[in-house]
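Before anything else, here's the structure in question.
One protein chain omitted, others in place.
This part shows chain A:
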Amino acid sequence: MSLLKLLKNNTRNVLIKCNESQLIFISSRKLSIVPSSYDGENPAPKFFSSGIQILLKRLTRPDYAKVFRKRSNSNAPMLETPQYKFLTDEELQIEKEKANQSADRLLQMPPVVKVHEPINDVLSKDPALVGFDSAKYLFTDISFGVANEHRLIVERDPDGILRSCDHDVRKRLNQIYFPMLGRKIREPLIFADDEKLHSLLDRQKYEYVLDRACVQYEPDEPKFQKVTSITYQHIDTNMQYDLLRSTRHFGPLAFYLTWHKCMDSLMFELVQTGAIREAVLLMSLRHAVHGDLKNGADSDALGKQVLTTPVQLSKSEYLTEEDIQLDNKCIECLDAYIVNNSTMKSQQGLALQGFREYYQQMVELSRGLKKAHGTA
């Protein structure tokens, strides 16, 4: 056993040594991603509106096998044995309800809000205090029961000016006196050093980066929006949307892409993988955010119809007549979108054509099966 371990370790060392020249190559490469933040119009009212929240949650395509997966065993000294129980139907329903609730909690999306304004609030000027001390004095009100964002934090500068502290100082002092688990007072290296971040992104550790950003930053911080926008754009260019599905970050990703009107490669991926109903949901999301689709009303109506159907985690093998009807409507709606609004017309058109042919086969197959079973 120990020999095997030694061998493993050694191979890793060898690998690392072999990769050294490559590593230098990777680190010297610059990613040409321009981060963008929500600094114009405030996206919060749209993001929090109930229609858009439902669309985003549905686009997340929650697969409970992934939502409840074991993510680390760092906190558990040993693995727990699973429990098997015999349940009646009612008890099973209750258990399912519990699972749904905890999944909702795990899939809560980080809010999308506008970048905060800098605080520039001079409380008093006292030139007679110049020279009192060469250091700044920071005063924090630690009264019980005050929320971090409403806490009174002021500074007395060496030039005698008493002012409210800016956001970064406030955050540091809040973290000193009321620490938040997992948040560091100094910025972690993965966010301070661009190369480290890019190496993580190249290894496709998107969820790790986004989780870490959620702990380290507040959603209205410019740095948070910078890091997340870089990650989202990296995912978008590499078409790795599947890595974020069933996580809490997919909603903000879809919202970001829609808000900046660059959701066409997501749309392309949806059509390519045959998630035609979700493509329609994405259309209605676009229409809800921007309202610039020609067949927006159609897609909204169709989206409402799609929301009543259950989530499709895998391709269904058996199609009912209602399914076929709905899917055909979706294909038509999407066709109109590709002609009128898409920026990837040819690729999406080809993908849709491929899906159509595949779908035709599926329809014929399921109708033939029905006939054979004598149920048609």
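Just so it is clear, a residue touches a chain if its C-beta (ideal position, glycine included) is under 8 Å from a C-beta of that chain, and two chains touch if they have at least 3 such contacts; residues count from 1.
What we mean here is this: contacts and distances are computed from a predicted model.
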Chain excluded from display, named as in UniProt, from "Similar to Nuclear cap-binding protein subunit 1 acc. no. O14253", "GATOR complex protein NPRL3", "AAA+ ATPase domain-containing protein" or "Small ribosomal subunit protein bS16m": "Small ribosomal subunit protein bS16m"
Omitted-chain contact residue, chosen from A:F139, A:Y208 or A:Y358: A:F139
Touching residue (missing chain; options A:V130, A:V339 or A:L365): A:V130
Of A:L152, A:M239 or A:V311, the residue in touch with the unshown chain: A:L152
Sole contact to the chain not displayed, among A:A99, A:I119, A:I176 or A:A297: A:I176
Interface with the undisplayed chain - residues on chain A: 123-124, 126, 128-144, 152, 154-156, 160, 162, 173, 176-177
